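What you see is the complex with one protein chain gone and the rest in place.
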Amino acid sequence: MNSFDQSALLLTILVPLAGAVLSMFLPRNRPNDAWYFAIFVSAITLVISLFLFVGYDFAAGGYQFVRVYEWLDEPLNIDLHLAMDGIAATLVLLNGIVLFGAVLISQTIKHRSRDFFVLLLALGSGVFGVFVAQDLFFLFFFYELAVLPMYLLIGVWGSSTIFEADRQRLWGIPLPFDLGSYNRPKEYGAMKLMLVLVGGSVLIWVGILAMYVASDQFGSPTFSMQILGELSKEGAFSPTFQNWVFPLFMIGFGVLAGLWPFHTWSPDGHVAAPTGVSMLHAGVLMKLGAFGIIRVGMVLLPEGAEAWMPVLIVLGTVNVVYGAISAMSQRDLKYIIGYSSVSHMGYVIMGIATLHPVGLTGAVLQMFSHGIMTALMFAMVGAIYERTHVRDITILNGLMKRMGFASFFFAIAGLASLGLPGLSGFVAEFMVFTGAFKTYLPFAILAVIGAALTAIYILRLLARTFFGEADPRWEGLTDASPVEKTVGAAFVLILLFVGVWPAPFTRVINVGVDSVMSLF
Amino acid sequence: MVWAWLIPVISFAVVPLIILFGKRLPGKGSPLAILAILAGFAIFWVVFAGFLSATPETEGCATGVGTKALTCNFQITWFEAGIPGADTSGFDRIEIAWGITIDPLTVSMLGLATFVALMVQIYSLGYMHGDPRIDWYYAFHALFIASMLTLVLADNFLLLYVAWELVGLCSYLLIGFWHERPEPREAAKKAFIVTRIGDVGLLVGILLLWSHVGSFSMSETFAAVAGGELSDGVVTFSALLLFLGAMGKSAQFPFHVWLPDAMEGPTPVSALIHAATMVAAGVYLVARAFPIFSASDTAMLVVATIGLITALGAATIALVATDLKRILAYSTISHLGLMMLSLGAAGYTAAIFHLLAHGFAKALLFLGAGSVMHSTEELDVRRMGGLRKVMPVTAILFSIGALSLGGIPILAGFWSKDEILIAVNDHLNPVFIVLTLLTAFLSALYMARAMFVVFYGKFAEHFEHVHDAPPTMSITMGLLAVFAVFFGLAALNWPGAFDGIGYFIIYEKGHGLEFVVWLAAVSTVLAVGAFIYGYLAYARKSVNLEGARRTFALPLKIAEGRYYVDELYQWTIDRVVLSLSRFVAWFDRALVNDVGINGPGDITRGLGEKLKYHVTGYVYSYVLVMALGLIGLAIFWWLVSR
Amino acid sequence: MVPLVAFQLLSAALFAIGIYGVMARRSAVLIVMSIELMLNAVNINLIAAASHLEGTGRWANFDGHIIAIFIITVAAAEVGLGMAIILRMYRNRSTVNVDEINLMKW
Partner (left out) sequence: MSTENLTANLYLLTPEFVLAGFALLVFVLDLFLPDERKDLLGWLSVLGLIGIAILSIAMLVGVDESLYNGLLAVDEYALFFKVFFIGIGVFVILSSIDYVRQYLNHPGEFYGLLLFSVLGMNLMAMSRELLTAYISLELLSFSLYVMVAYALGSPKSNEASLKYIIIGAVSSAILLYGISMVYSTLGVTRFADIGEELKVAGDVSPALWAGLALIVAGLGFKLAAVPFHMWAPDVYEGAPLPITAYLAIASKAAAFALVLRLLAEAFVPVADRWDQWQIILVVLSALSMLVGNLVALAQRNLKRLMAYSSVGHVGYILAGTAVLSTDSLLGANGVIFYLVGYSVTSMVVFAALIAFFNATGQEEIVDLAGLADRQPFLAMAIAIGLFSLSGLPIFVGFTIKFYLFTAVANEGYLWLAGLAILTSLISLYYYLQVIRQMYIQPALAAPAEGGGDSSGDAVVDETEAEGIPAGVDEHTHTAAHHEPSSEYVPLPRPSVALIAVVFLGLVATVGLGVYPAPLLELVESASAAVMQGG
């Protein structure tokens, strides 16, 4: 345990944060400097997160790289207590990868690029913090920090969508509503995302306070999750208490995980957001929610979790099927991906709700796999959009001819998302199904059907957009830039790696899941 | 024998090579793929020999569950999930293995797949000559055959499912290979989605079995089933669910719709994937999971019935279809139906036997059709005729395939079909045997039709310029033809060398070639009769069909309309699925979002707008409010202090 | 002697009248005068209380008187300041009617 080991977790948080602060002093009008610097910073974080993931001793298990920094003593008792278990290790790695990819992809940001990277790095730092914080105060602190930059990131660098679909007919009868038309200015997307997510954190905050107050009856009140965990092991928290506090965490974090019916921020937000931000947000940020449910909800309030899981599994299944079905009739590339994220986060939620070791492992692996997959999709859509300024799949077509690489990478990501064996998506979803089969059979079957629905809209998307004869208006298109190729290739390799040899991940996740499941 | 895993792995290995460097390799990497499969074919013989010499004492081998046949398993752990070190039977941990199993079924499938694949890939050299994306073509081919071989080698259901999906993907990619044209694009999508629906059943079935057995390993599952650890309900359900997957892949009614459209792909693909190997995977699955199926009479009956319906229906459509490849496609469906029927009738050996025989013959037929298309660029049989003049080799080889499949004695098809008839006759009620015989007759008839219309009768003049197939194509067809002719002899007992397929591919106990004279006679009569009638009707045109057409106008129309199954599907998708999804999308935006999420926000803002008017700007109103507040405060204070 | 409550009632009434005046009057000047009324109500209350406290004779507790004196001073200052501002208002807007003084509202 050398000094670096000890401070590695702190570094994951500090390096991006320091990077953000330093970038503020870069010259304003030289976009590339900001970009290079951001690459430099995110590369360091990537290395650290890799080190952490590899350095995590899955044989020993439990919390590792523990470090406690005094922050506030009596009467509040808050320490900056950092530690990482198997689950966190995986997600830390995910964040490292996606952050790096997002920064690379953001080469195209030229306007106020310095501010952009400041916010992006701050976001990354917040995400790291949530994964490794062992104190409710700091968990929440970083959680909010991760949400904070989104408004500006989307509002300033995002893009609005105005989409008039012709009136739909059902059985030949014109319907009273436009089924497909929507009008989503970026301000709306940003504002909704911000308010809904912070709204979720209102519940979380109340829940945290409730925990604090409840722990008051047993010695000094505390925010330390370790102590609270001990207390709940000793049965300090009455079932009634758990039953009303757990939903606060379940919904509060669930909102960020895209839990139905609080998911609508996610498609609109992701569509409005610039590429890099969509990658980070769909790729990593949504995982914070699921992670929070596990780390705070399940670990601190096991009985409440057991009482509420039936509800959660229902919602998760709704996510899966509902998301897939609504994705089917979308015409905007990003909306399809946005809804598919909703659908895929459904698997994560289901896996959590199974309270089954295999299902939970699947949920965590799905977080990782979906993170990479959806980030790749957004990256490629961004590449296409940069060139065509169109995202309507009824207008796009035959891109395979003009943008072979982009199309190829996107196709791989799409196949991963429809759960094709050999790619990461399958292994994860399969584990979720396995867990669900043992616990909630009917919902498991629905979820499997949902996976089949995914195939429908993904194939529709591929067929419409990439295959076919290229429209002359795409004559002049250039293929993905070197940077985009690098990111795409790297992510595709990760997808393949996890799909073909998931053991390095599962063995790490398993120990984390083990310690969580030992409470049930 | 352990080295069997090399067979797929080699082909897997060449895929990335071809994708990455194909453009720079000679022949755009096609030799690479062919060499890979050639190596696979070579290793197959090693494995075959090893297996024949293996005994239950051989390392890794044992007598299979519910069968006397030898089964050899070799595996290494792939990944595990759940509580580390927990007992898998406690369902808290799953352990998935890269595992191969080698038994007669596997061996025969290996042989068929490697051989036909080899033939087809060589054939493609000529057929796909000059295609700009030939490197991708061969990459997909290599990927397909690798997955197919994994599928037959897999020793646990999950690995099987993995391969199962991958072959589906390759079929998708190869059907849509010419994606510039809309039809292949749609056909590919259709194929993937329809099979995917079946796969849902398969996956659910697999997981259902796991949730009762606690393992994905086939041998353990079979052992559990044989040991009666599972309730009959579970067994039946899981069998049916597995069969759902099989129906999807093997294009059984009502999932057969994708196969005819799949003919939009390059013809060699149709030969390899949609005739010989992949579509047989469904049959293979049922055979592989036979311990489960045979444990449930309901399941068996369902399999048989579906098989019969498919066989009969497809045969009738094939009889009226006008597109050469579609005729073959429907005949494929029909024969797959026969195999299912035979399995349902406990005709395990017969089914596999027919699978192999049909594989060779149908591959041959498709390649023949391919060479016809290649030279004539024509598919509509009504515009063909007498082609034997210009392409004699193809004509002969095609005819051999047709006759063999039509069940003309001593050709391969005859023996296998006979076995099936016996099985049906023994295990199912008379209705089945009657209808089976009818199917047999029909299949002979449409084969005769295809063969005579295309190659015999009056020569269609506009094909003057047409010339015969290039050597790469004709040689491969020739080799296949040899099998189409002589493979049937494998049924016979050759003392010393090989005591008959009946003792090789066995379930429960082996038995030599049975020969029920009257059945053989009937089937022979039917087949020969069909061909004679076909000759008269289609080649000599001496029999006028108009009368028949008029009398059977309606059934004819229905058959030509392919029983309107496609229309039904189309309607469902357009009117039900898409409408539903549009509605959900609207619901999401208009209600969940604009009301559920925006609503509270708007209300709050509106509240603010209303509330702000309480600051009137008149100073006395401020004082008034202060005074009221003061009074309220005093009263409230008084209330709480008492 | 007169009971304390009488004084208290008187001052209460005076205070009420004052506050009513503040609300009812429209002229800023009169409003300021009503405020003076309120302050005087306070003074009465204080003096009365001071003289009645602890029932030990007339000058029992000086605090009330002191407070009253302070209040008178402060009130004077307040009026001065208020008048100055009203004057300025009259210069600017040539009105001291609070009905017309609502540039800023909501």
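Letters A, B and C mark the chains as written, and numbering starts fresh at 1 in each.
As a working rule, contacts are C-beta pairs under 8 Å (C-beta built on N, C-alpha and C of every residue); 3 or more make two chains touch, one makes a residue touch a chain.
Predicted model only: the values in this text are computed from it and were never measured.
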Worksheet item: The chain left out touches which of the shown chains?
Response: A, B, C
Worksheet item: For the chain left off this view, which of A:A18, A:I39, A:V66 or A:V156 is in contact with it?
Response: A:V156
Worksheet item: Which is it among A:Y63, A:F137, A:F291 or A:F491 that touches the chain not included here?
Response: A:F137
Worksheet item: Any idea which of A:A43, A:V390 or A:A490 touches the chain not displayed?
Response: A:V390
Discussion item. Give me the subunit C residues in contact with the hidden chain, please.
Written reply: 4, 8, 11, 15, 18-19, 22, 28, 31-32, 35, 38-39, 41-42, 45-46, 48-50, 52-54, 61, 63-64, 66-67, 70-71, 74, 77-78, 81-82, 85-86, 88-89, 92-93, 98, 101-106
Response to the item:
Logged for subunit B, residues touching the omitted partner chain are 601, 604-605, 607-609, 611-612, 614-615, 617, 619, 621-623, 625-626, 628-630, 632-634, 636-638, 640-641
Fill in: subunit A, residues in touch with the chain not shown (by the definition above)
28, 71-73, 75-76, 110-112, 115, 137, 140-142, 144-145, 147-148, 151-152, 155-156, 159-165, 183, 185-188, 190-191, 194-195, 198-199, 202, 205-206, 209-210, 212-213, 216, 221, 331-332, 385, 389-392, 394-395
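Here is the rule we use: only the chains that are shown with their structure count from here on.
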Worksheet item: In angstrom, rounded to a whole number, how far apart do the mean CA points of subunit B and subunit C lie?
Response: 98
Worksheet entry | Separation of mean Cα positions, subunit B and subunit A [Å, integer] | 37
Discussion item. List the residues on subunit C that touch subunit B in their complex, please.
Written reply: 19, 22-26, 31, 98-99, 101-106
Worksheet item: What does subunit A use to touch subunit B in their complex?
Response: 61, 168, 170-171, 177-180, 182, 192, 195-196, 261-262, 264-265, 268, 322, 325-330, 356-358, 361-362, 365, 398, 400, 415, 420-422, 426-427, 430-431, 433-434, 437-438, 441, 444-445, 448-449, 451-452, 455-456, 459-460, 463, 467-469, 501-503, 506-507, 509-511, 513-514, 517
Worksheet entry | Of subunit B, residues touching subunit C in the complex | 612-613, 615-620, 623-624, 627
